[in-house]
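What you see is the complex with one protein chain gone and the rest in place.
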Amino acid sequence: MKTPLLLINFKTYIEATGKKSIELAKIAEQVAREQGVNFAVAPQFSDLKPVSEAVDIPVFSQHIDPIRPGAYTGHVLAEAVRSAGAGGTLINHSERRIKISEIEETLEIARSAELATIVCANTSGVGAAVAALDPDMVAIEPPELIGSGVAVSKAQPELITRTVTRIRDVNKTVKILCGAGVSYADDVISALTLGTDGVLVASSVVKNKDPKKLLQEMAGAMLDHRGLRLSASASN
Amino acid sequence: MKTPLLLINFKTYIEATGKKSIELAKIAEQVAREQGVNFAVAPQFSDLKPVSEAVDIPVFSQHIDPIRPGAYTGHVLAEAVRSAGAGGTLINHSERRIKISEIEETLEIARSAELATIVCANTSGVGAAVAALDPDMVAIEPPELIGSGVAVSKAQPELITRTVTRIRDVNKTVKILCGAGVSYADDVISALTLGTDGVLVASSVVKNKDPKKLLQEMAGAMLDHRGLRLSASASN
Amino acid sequence: MKTPLLLINFKTYIEATGKKSIELAKIAEQVAREQGVNFAVAPQFSDLKPVSEAVDIPVFSQHIDPIRPGAYTGHVLAEAVRSAGAGGTLINHSERRIKISEIEETLEIARSAELATIVCANTSGVGAAVAALDPDMVAIEPPELIGSGVAVSKAQPELITRTVTRIRDVNKTVKILCGAGVSYADDVISALTLGTDGVLVASSVVKNKDPKKLLQEMAGAMLDHRGLRLSASASN
Partner (left out) sequence: MKTPLLLINFKTYIEATGKKSIELAKIAEQVAREQGVNFAVAPQFSDLKPVSEAVDIPVFSQHIDPIRPGAYTGHVLAEAVRSAGAGGTLINHSERRIKISEIEETLEIARSAELATIVCANTSGVGAAVAALDPDMVAIEPPELIGSGVAVSKAQPELITRTVTRIRDVNKTVKILCGAGVSYADDVISALTLGTDGVLVASSVVKNKDPKKLLQEMAGAMLDHRGLRLSASASN
């Protein structure tokens, strides 16, 4: 999974259900292609296949269950979302939390199904804990900021830096995403500048009247950040 | 939903995941059409849309969550499975049990999304309890018989008759299905003769080397039962 | 369990934890004895034994788990609360909801441990559903009124009468309690007049500066209601 990454979580918003999930994914794909940045989308389970067939950017499941194929009516099988086109999955999102033993099992199952893994954490402590299980990425999302329009990178920059520090104490290589309240292009720059590898967005994009415009601005922020890093290293 | 009904629950069996879910659904559709009986299928969430597009028999979700559109990452939205082509849903399957208050909420949500509802129950008491909430159908599935190859209608015919009686005390009109261990055509006749409106099948069909043959036999049993009833009423 | 009954749920309020649970239970016992009414108390698990030893009114557990003796670390065993002096238990309180299959199992376990059972329900539908499982009592507690100071018997009298009607359709003999928002003596009369067999109270008593005075008034209301019924039947 290339970084910096911007992942759009469609949740169960009606604005990103069924046909509308395909439309939004296509907008994301177009902006990512035009501006040369890494976008990914996480639609609902029943939209994974049509979205995967419609676009050529990474598609994530919002959750998988810690199960192997078998008699598990109503559960979400890694192989099923993989065969529907998902290339990765969120795990332990604050709206779908699981037990610590289940996170470890889910990571093993995801790896064997070749799904990239993003484990969500609500605090720096939980971030460090799940980093010990060695997922591909850890996403830090304080639930009190989710859907608030207040970006964690601005409201609590020290939470991000403390999280990065605590995670790095435990795991040197895991990628770190910043979620919750990422609403503007500025928030994207803040998050990247604080040392993260990308952002999770949801309502700010999904419920936006002009999601394309916001995604273009966020893509611009990702490019600006890249430019800043390049010029910083050039001037050294 | 027409009855008598035979519903095939695909569970999360690898034999009915992805492309194989479409193949099995097509077999079911073909047998149902050729023999003029009512079959339905319940594939995994991510297979709902391709299966619905491939066949013209009723498609059920295996579960939906008691949520309205919104911020519910990793949950299953009624509107999403409806838009993927599902015409109904299982609720409270013994492998995915929910709280009694959630069953009531899920029924309301399913109705407003125009999904037919089958609430599963593990005992006659639970069957009567959920019948009080007035779903379209109640399916009785003793978990100790699920996947056992021992049909509840044969192993415990008194459980079926007691369940029918207890449910009828509470609800005169709800349809009653019989699940768990339905493996042979004979089991289908037993279940219908005991006063139920159909059966749930799973492993016996999904993991069968020749599911078409078994479904043809079960369809034959449904026709035989219809014939028996017709001749019984003619001789009166 | 004698009715009409007033059950005081101590929840996990600090005002009714440890020594304070004993003090409150003693106040309840004194008022019940002086005025000749039926009061019961439901303290926390760890206070069951000291409270049971201190008072001579019925003591309820707030919950038990659907388990038999064995390897269930951290669970609540029927035999343990029974041996600590509990004579009954709440089941499925809206703050501790369980699955419908677990309600049935818990009822069987409670009966074999000789514990009286009060199953809580948040709606009239759920009330009817659990009544089908034949507990000793059903308590109706709309969660939106819990702790609100607005009594269900006054805010939604039709909810009580509808609940009584729906429960009676399913179960002629189960006792019916009315909970949520019972704050004043008037609420007790309302509840009894609407056809219930008693009330559940919690914060209005536990967090009251003068719980004795409120309990005396509520006991008075129970006596007034008895008097009304007696004079009504005398005049017939």
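Note that the chains take the letters A, B and C in the order they are written out, and that residue 1 is the start of every chain.
By our rule, a residue touches a chain if its C-beta (ideal position, glycine included) is under 8 Å from a C-beta of that chain, and two chains touch if they have at least 3 such contacts.
All figures in this text were calculated on a predicted structure; none of them were measured in a lab.
The chain that is not displayed touches the following shown chains in the complete assembly: A, C. Here one chain is not drawn; of A:22, A:98 or A:223, the residue touching it is A:98. The residue touching the chain not shown here, chosen from A:41, A:113, A:128 or A:200, is A:128. The hidden chain makes contact, of the residues C:3, C:17 or C:161, with C:17. The missing chain lies against chain A, touching residues 92, 94, 97-101, 103-104, 121-123, 125-126, 128-133, 166, 169-170. If you put the missing chain back, the residues of chain C touching it would be 9, 11-14, 17-19, 42, 44-50, 62-63, 67, 69-77, 79-81, 83-84, 90, 93-96, 146-147, 202-203.
Throughout what follows, only the chains that are shown with their structure count from here on.
Interchain contacts link the chains end to end along an open line, per the touch definition above. Chain B and chain C have Cα centroids separated by 38 Å.
Centroids of chain A and chain C (each the mean of its C-alpha atoms) stand 47 Å apart.
One simple way to say how far apart two chains are is to compare their mean CA positions; for chain A and chain B this gives 36 Å. Residue positions of chain A touching 2 or more other chains: none.
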